[in-house]
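Heads up, one of the protein chains got dropped from this complex, but the rest are sitting where they should.
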Amino acid sequence: MMKMRRRIISDANTKRLRFYNKLKIAIICSVLILACLLPPLLVETIYYLRVIVAIWINAIVALGLNFCVGVCGQISLGQAAFVGTSAYVLAILVTKQGAPWILAILVSLISVVFLGLAVGLVSTRLRGPYLAIVTLAFNLVFVIVLTNELNITGGPFGIRVNPPQVLGLTIDVKLMYFLAFGCLIALYQLGRVVYFSKIGRGFRATRDDELAARVMGINTVMTKTQAFMISAIYAGIAGVLQTLTYRFIAPTSFTVIQSFRYLAMVVIGGMGYLPGSIVGAAIVTVVPELFRGLAGFWDIILGSTILAILLFFPKGAGFFPEYFKSLIARSKVEERWTGEIDISDI
Amino acid sequence: MGKKMVLMVIIGLMAFWWGAGAQEKIVIGMNLPMTGPLASAGIDAARGAQMAVDELNRAGGVLGHRLELIIEDNKGEVEAAIVAAERLAYVHKVHVVIGPNYSFIIAATHDIYWRAGVPNLMYGTRPDLTKLGNPYLFRTRPSDALTAPAAVTYAVEKLGAKRIVILYQLDDFGVGGKEALIKACKDLYGMAPVTTVGASLELRDYTGIWMEIAKSDPDVVFQWLHGGLHAGLSLRARYELGLVHIPVLGTTAVNEPGTVEVAGVEAVEGVMVMGDFFMDEIKVRLFNGWYYERYGEFILGINSLTAYDTVHLVAKAIERAGVVEREAIRAALIGLKMEGVVTTYYVREDGESFFVVKIGIMRNGIGRLLDIVGFSPDGRM
Partner (left out) sequence: MHFYIQTIVGSLAFGSVYALVALGVVFIWQSMNILNFAHGQFLTLGTYIAVVTLHQGMDWPLWLAILAALGFVGLLGALFSKTVYERIRAQPSLVVIIATMGLSLIMENSALLIFGPRPRAFAGFFGRAMIWVGKVGFLGNHLIALGIAILILAILSMLMKYTMVGKIIRAVAYDKDTAGLMGVPVFRFLACTFAVACILAVIAGILVAPVTYISIDMGTGIGTKAFAAMVIGGFGSIPGAIVGSYLLGLLEGLGTIVVGSVYRDAIAFVLAVLVLLLRPYGLFGSPEKARV
């Protein structure tokens, strides 16, 4: 009887190889993080810092949206409305009600989560284009209400927010830089944990084939609601950060166009590929700044890029790491199999 | 040895040229909506400013220096405006910033210029903008605190109006105007408008609105809408519903060529205008002609005129200051007097500079000046 067993290779050579690989990744990550932490210390011009802070904040929104759209396959054209909800609730509580900041932040986050819950529940009854129209309508009505309810929202004038003093330091762009970056890293790690967890697998199953997922016992109603809630939480945190950084919010910050930009970040980064959302956010935030002269063209380029990616590179920026990973995997094939091949319990 | 010398000479020349070049220009920055829903206001202003800059450069510049205009696009959004403002202040290192005309963007960005010490000559109309305590903020258009009481006074005293209706745009310009009008009614005559009606920027069908207005049987309707499509479609609807007997007192926007084109000459006939400028003023007609020559179409609205005048105001301030330096320019602006295309400007301590409200009426599609309500700089009529 031939026993065939696939043995996980554990001789000294490959152990060392794996260790080096992990070290490589750790070093690259640390270098990247350090590089990201340097600018506020080196650069004096606020403008550049502000652009990068915008990247961090947009990346958080994109990550959340990616969960909903990329990982779970639920269209959300109203992400900007979630961001706006937390931003406005925070601003209103702090300026008009004079609430303490910590409390206001908590309340704003809780309210976004509830909103996400509500939208999520609605979404469970709808699919594809319906969901698109509903989330679109949600965002449109949101902006209309913001613009018209002057007494509550300050209407089209927006609300100016004076940032609090924390430990004697005024919150300025540099501080927000580190805060936003920290939130991004934390939320990204959280995202990875969720992605590889049972919930995450449920999301992916629902995305790939909802009927099959239901047959397998996954409660798709809950997964879809959870997806929206997660995207709402991320958006909510981003909304708080945005209010603190820019100190001024207006209805024009949360329109459908903005929702579409977030969607663009997800698409360009690769739907369902979490690190890609950060890359996508960086691209969509920075490139218009680089090409300020081409203001009118930028939206055309953005639209074309999205179209091109969807047509030819559905994986977006996720294409590249996957390609390299497969290259690396292929180069290791030789070393994978050693030892006896034992055919028995297959 | 020879090579090194040549290199040093080249570097030296470059440094000299760069250093000299850097001092040679007067940089005027503008933070405008060049794309997005508010684009026509931005483009108009950019053109007006460019015309002024070119004119000054042709005449030899100011204090011997050339002027350069740098325009940053804020897309009509707050975040982009803040970023654009910082770019202007810190990257382009402009000496002065002109514009924009949207009060909420001004509110969002003025503290950036304040912190950077850049004089900001804007033309939004919300009254409290100049009360923010920002010494670098100047306004080159009449604030609502001026136009609203003038409008109300005119309506009540000259037209004998008792029932007032306010039709306003649902954005910061319109809402600001509405608030100012309500306040003026209350403060001056203890009155309140019968009703207020809001029109969103996307609205194209004003029939419902005018039906609502007609139901209130007003003596006068204050129309605080943007020019072009909005004011034009509104007046068109009024005409089509046969409501031309209801007097309308509108903002400067009614006077704009775009509004008349959209509404049709017959629909604007007899509409009264509370304006900064009137098309039958000689200076305005001249300006319109130059604008048309250069850009192939008539002025889009007040923004081109204001931007043009503001650039000249800045130039005069620089001359008065004697140096091209932000702080000096700021100081030189206060107390400055200048006759522009639109009006005579007199810059007050708190930054206000426009103290004239003109009232006119539309005849045959052209706004004709009827009356000028002047305020002296210390606030009296």
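By written order: A and B. Residues from 1 in each chain.
What we mean here is this: a residue touches a chain if its C-beta (ideal position, glycine included) is under 8 Å from a C-beta of that chain, and two chains touch if they have at least 3 such contacts.
Keep in mind it's a predicted model, so treat the numbers as computed, not measured.
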Contact with the hidden chain (one of B:V197, B:V220 or B:V341): B:V197
Contact with the hidden chain (one of A:C36, A:L140, A:I171 or A:M222): A:L140
Hidden partner chain, touching residue among B:L69, B:A85 or B:L233: B:L233
Chain A residues touching the omitted chain (full complex): 69, 73, 75, 77, 122, 125-130, 132-134, 136-138, 140-141, 144-145, 148, 260, 263-264, 267, 271, 296-297, 299-300, 302-304, 306-307, 310-311, 314
Missing-chain contacts mapped onto chain B: 35, 37, 39-40, 43, 170, 197-200, 202-205, 207-209, 211-212, 214, 228-229, 232-233, 236, 240-242, 258, 261-262, 264, 297, 300
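By definition in this document, only the chains that are shown with their structure count from here on.
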Interchain centroid distance [CA atoms averaged], chain A/chain B, Å: 40
List of chain A residues in touch with chain B within their complex: 45-47, 50-51, 54, 144, 147-148, 150, 155-158, 160, 242, 246, 248-250, 252-253, 289, 292, 295-296, 299
Footprint of chain A on chain B - complex, ascending: 34-35, 72-73, 75-79, 82-83, 86-87, 90-91, 103-104, 107-108, 126, 170-172, 175-176, 198, 200
